[in-house]
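One structure, as structure tokens, below. Some questions next.
With one protein chain held back, the other chains of the complex are shown just where they sit.
And now, subunit A:
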Amino acid sequence: MKRTQLLIIVGALIAAALGIFSYKVTRLGFPVVPNLDSDTWTIEAKVSFRGRGDPVTLRLALPNSEGQFTVVDETFVASGFGVETDTTEIGRQAVFERRAQDGSAVLFYSAKLIAVDQRYADDARPTPEAVSDYRRSERRRAIEENATPLLVALDSILTEALEKSAGERSFITQLARLSADEDEDRISTIIEGGPPEISNASDRLVFLLNAAGTPARHVQGIILDTDTRQAPLTTWVEYWLGETWVSANGTTAEPLNDARTLPIVYDRQPIVAGDGFNRVGVSWSVARNFESQLSRAMERGSEFAPWVNATSLLSLPIDLQLVFRVLLLIPLGALIIVILKQVIGMPAFGTFMPVLIALAFRETQLFTGIALFTGIVAVGLLLRAYFNQLQLLLVPRLAAVLIIVTFVMMFIALAGEAMGIQTGLSISLFPLVIITMTIERMSLTWEEDGATEAMKKALGSLAGAIPAYYILTSEYIEHFAIVFPELLLIVLAVVLLLGRYTGYKVTEYYRFKVLANAGDKTS
């Protein structure tokens, strides 16, 4: 009776999951694998400043649609200010104006960037020209008239780079290599004699490239990155190669990934300009949205099957989507636990400890995670043993361990920062409570069942956390979970089925080996 009921429920769950899934894939064209390159991004700028009671005009440089991305859905939040966009020869700008502004104010700008499929980009763009007073023909003439040290050094550097290279690209790399060495005589001559701004490596590279006749420019913009929301302004260079601008590192001239660079201003134009204010600060942030193939599928869905969109997590605001990306992995973690406990028989602390540990590792990366975890737990165990000697009550003792673990984490973060290791951010998210609970349980097991049992369980918990970690960090699984959450019904079905699993655990085979073998002899 119970069995048939269960089988009906399980069957229904699987049928529903597969039904919705195949409809979404075959009819609406939802992508089954994540398309990792063509995506859309949301960028935000926050401008804060202080007014002096005078009229304010503030010009904020904006990204334009001429490069790899099309800028859409621009919004401005600027209460009390008039806003308009303006395109001049130095680029696109938002102009915020107010008759009088006293005290601090904050303005917001946000926009969506859609990656332009380069196959369809129109290539009818004019070829730019190198801007320099030192181009080859002029340089030759100038040297004949008056061989200044600057001109000679410049000529020598460019000739050397040319000789050592085969083709435009390797010429640029050679030039960057030569230009980076500031102690070299010719380079220091160029720094002394050239225009004032070229003491900086990337400006120097731009100067040299233009002198060599390769159009190049200095860029200030944002590197789009999935890992952080905060996006500091970065500088790099662009040079014209064949028929496109190539973004490249300002010192090495190594090309950057075009799909991940968003230029905002060129040639050292200011990001914010204007008058009537002081103490201005701009902070940028970016977040990755879902793939454009997906939004096309969503568009199709809104025509044929509105319910798909209404129930899709992709219609949620970005912040919530980010939360669900983690949340939706928890059912999978639970499945792993059920298999580890019910089918394999792995010893571990508590029921969901391995998955919680794996979630913690998601923040720290596996190896740092394991190292931090073992280290902090070891320190915690020592302290707990000491508090035990002081004869403290249970709850205060736990609290003391918790407080000290907080300090240990703080210390690690500070030490990491001092040594220039980026542990700070990740460890702050490393769940404190999980560590404290582990310490408490481990020391109890230690006292009652001995060190071997405690170690066994600790290793079991870690060993369970590792496969869980790999599953919880897989980009494909994350994609599946958020695009096809209905597939989690199958996970539910499997868990329900395992709920009535009465077979042996793998570890029981080892435990009762003697009995199994005794059966051999008698039969």
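We take it that a contact is a pair of C-beta atoms (placed from the backbone, for glycine too) under 8 Å apart; a residue touches a chain by one contact, two chains touch by 3 or more; residues count from 1.
Operating definition for what follows: contacts and distances are computed from a predicted model.
A.B. asks: The chain that is not shown, which UniProt protein name from "ATP-dependent DNA helicase RecQ", "Polar amino acid transport system permease protein", "Phosphate-import ATP-binding protein PhnC" or "Alpha-L-glutamate ligase-like protein" does it carry?
C.D. replies: "Alpha-L-glutamate ligase-like protein"
A.B. asks: For the chain not shown, which residue from A:5, A:127, A:278 or A:391 touches it across the whole complex?
C.D. replies: Candidates A:5, A:127, A:278 or A:391; residue touching the omitted chain: A:391.
A.B. asks: Return the single residue from A:345, A:416, A:467 or A:485 that touches the missing chain.
C.D. replies: A:345
A.B. asks: Using the touch rule from the top, list residues of subunit A that touch the missing partner.
C.D. replies: Residues 342, 345, 391, 393-395, 444, 448-450, 453, 500-505, 508-509, 511-512, 514-520, 523 of subunit A touch the chain that is not shown.
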